[in-house]
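With one protein chain removed, the remaining protein chains of the complex are shown where they sit.
Per-chain numbering from 1; labels A and B assigned in written order.
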Amino acid sequence: MTPERPMLEVSGLVKQFELRKSSSHRVGRGTALKLTAVDHVSFSVPRNQTLGIVGESGSGKTTLARCLTRLMEPDAGSVVFDGTDIRSLGGKDLQRLRRRIQVVFQDPFTSLNPRMTVGAALAEPLRVHGITGRSDTPARVAELLDLVGLPSTVTRSFPRELSGGQRQRVAIARSLAPEPELLIADEAVSALDVSIQAQILNLLVDLTDRLGLTMVFISHQLSVIANIAHSVAVMYLGQIVESGPVDSVFESPQHPYTAALLAANPEPVPERRRRKPAIRGDIPSPLDMPSGCRFRTRCAYAEDRCALEDPPPVRVGTRHDARCVVLPYREAELHR
Amino acid sequence: MTASAAGEGSTADAAAPLLEVENLYTAFPTAHGSVMAASGVSFSLAERETKGIVGESGSGKSITLRSLLGLVPEPGRVIEGTVRWAGRDLLSLRPAELRAIRGREISLIFQDPTSSLNPVYTIGEQIAETLRIKLGMSARAARERAVELLDHVGIPAAKSRVGAYPHELSGGMRQRVMIAIAIACKPRLLLADEPTTALDVTIQDQILSLLAELQEEFGMAMILVSHDLGVVAQNCDSVAVMYAGHVVEDAPAKDLFESPRHPYTAALLEALPSIRSPGTRGRLRQISGQPPDLSRLPAGCPFTPRCTQARDACADVTMQPIEVGRLHMTACPFAAEAR
Partner (left out) sequence: MSATVPARPRRESEKALMLRALEKRARSERRWGLLSLWIGALIIGVLALAALFAPLIFPDGPNQQDLLNTLQPPSWSHPFGTDNLGRDIFTRSIYAARIDLMVGLITTYVPLVLGVLLGLVAGYRGGWLETVVMRAVDVVVAFPFIVLVIAVIAIVGPGLLGVYIGITVVGWALYARLTRAEVLVLKEQQFVLAGQSLGYSSTRIVFRHLLPNVIRPNLVFSTLDIVLNILVLASLSFLGLGVQPPTAEWGLMVAEGQTFLLTAWWISTMPGLVIVLAGVGFSLLGDGLADRLGEGWRGRAGENEGMILSVAEESP
């Protein structure tokens, strides 16, 4: 039985930024520093599945999201969408690609043009991509609004007249207008109230199931990823340090960073634990990364050999990989 | 009505509360009528207790905190209520008296460390400033103490970092500096307005742990305002839940999370995604409707439009607190009746 081709396959993706000498890093004149925001990232997402990408600030997840749609150009690696390497596309082909991959952004307050009505904002992608003509556009706009649970009267409203949750629904409707196959949600619920978050998460689960969408959901909130993703990739300083099915990764994390993230996550369970924090120190500067494993300076399990080389991904469970040379083996021993 | 709260882990006597807020009303007058950001807010705090105030946008949690110290932004104004502290009503003090209390007996830390620190002064200078003004220390003594404080809040190599500017530090470090300034005078009460919301989860963990340590060490009470129920659950002795400017429930943390007695609290807890059941893609029990529009609230209980147990009588609810357990009050008379 041949496995189905994944919807999205990313291999060795690299994105670097060049910085001029800055005041807080003493470097010689004229030296350009290279900041590697995305460092040889590889993953794949099967059709109709949702991959969660979780990371904190400096992890590179937002840069990665931008590279997936070529809003930023990657420096190396490949992004293969449904069999086509999107990096090789240009002009009209890229425009056609834009129909099939859509993005939902974080901030409902700035992701809609404040001077356009909801109706106009939804009609525009339909017309630009030639999906509907002048006469059938209003009907399709009404359908899209219905999909996201908004009344059609909202077409005359401006974004400032709507609440955050309503705006996010409009943004989702707009991203569905081109009839995409892949949806990239970049912190799509992070700026919403908790009570509205649940609504939008339910909506996204519903839509991806109903419309057969594949989704990459980027967030710093573990609980949200746990709820919406089938599989998860944990990023730290530009690298995926652990990836796998979300239940496997969250129930038995094999990378110390994942374990720390889970331990630090405040659960709404009342226990005043006087415990030590799950992780110590600050994130190292990406311009000055530790040798070997980049997490070792904050790791509770670090050993001397961790400084020697950057750990390659090691298989620790069904489709579950982790870049650690200490913890997986310790776990394995415990279970022997 | 408002019972004095002796939180778990505090000294066991039911002495007079450290802070008692009664019937606080804060309004924002506009050309179209006034918006009540805080309506009849009442609660009390015991020595060394940590109280959480939790709510979403428009709940009034931040305004309540600012009202306590007279820091309500224009055009807002506290129009009614008393805030009893050390035998005085803070709301009736003259500006100079209130200023004396701020930073010394009661300190405040904010959400965004980036804009709360002055970018043109070093962190050492900003800490020393507080020490000189509030404690009358000499410049030299203040400088030395500043280094000690930086070390105390966990800034590595404090002696060399003391001359750093805020922009040279990470978000977590800046928040530590803010905390250092806040505890410089060993206040008896710390007001923390979303102190970790802008920080990464792992850094948040560190900062909350630091605050707990400092509380223990200085015998400080704390009011922690947050939208994050998890943060509040794991760091507070008691919790007040706010909605549309009203306190809808106030209870010891354990009771609030295990047996909530207000439909809003219960709905909020059920709507939370959790890492405990990963991958189920189960539909969350969402709360219908939109966040409240403070200028157009319905009569009676403001949660009515979104409440699954709403009934006609909700329009007559006065939002007065009703006792339903030890130190546990709710504003919903129907939730109080049930059971």
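Just so we're on the same page, a residue touches a chain if its C-beta (ideal position, glycine included) is under 8 Å from a C-beta of that chain, and two chains touch if they have at least 3 such contacts.
Please read these numbers as outputs of a predicted model, since none were measured by experiment.
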{"item": "Among the chains presented, those that the missing one touches", "value": "A, B"}
{"item": "Chain not shown: contacting residue from A:P6, A:P74, A:P178 or A:G244", "value": "A:P178"}
{"item": "Of B:S42, B:S59 or B:T130, the one touching the omitted chain in the full complex", "value": "B:S59"}
{"item": "Missing-partner contacts on chain A, residue numbers", "value": "69, 71, 94-95, 98-99, 101-103, 105-107, 110-116, 124-125, 128-129, 160, 164, 171, 174-175, 177-178, 191-194"}
{"item": "Where the missing chain touches chain B, by residue", "value": "25, 27-35, 37, 39-40, 56-63, 73, 75-77, 79-80, 111, 193-194, 197, 227, 246, 293-301, 317-319"}
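As a convention for this text, only the chains that are shown with their structure count from here on.
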{"item": "Centroid distance [mean C-alpha coordinates] between chain B and chain A, Å", "value": "32"}
{"item": "Contacting residues of chain A [partner chain B, same complex]", "value": "24, 50, 56-57, 163-166, 193-199, 201-202, 205-206, 220-230, 245-247, 249-251, 260-283"}
{"item": "Contacting residues of chain B [partner chain A, same complex]", "value": "8-9, 56-57, 156, 168, 170-173, 200-206, 208-209, 212, 216, 227-237, 253-254, 256-258, 267-269, 271-288, 290-291, 306"}
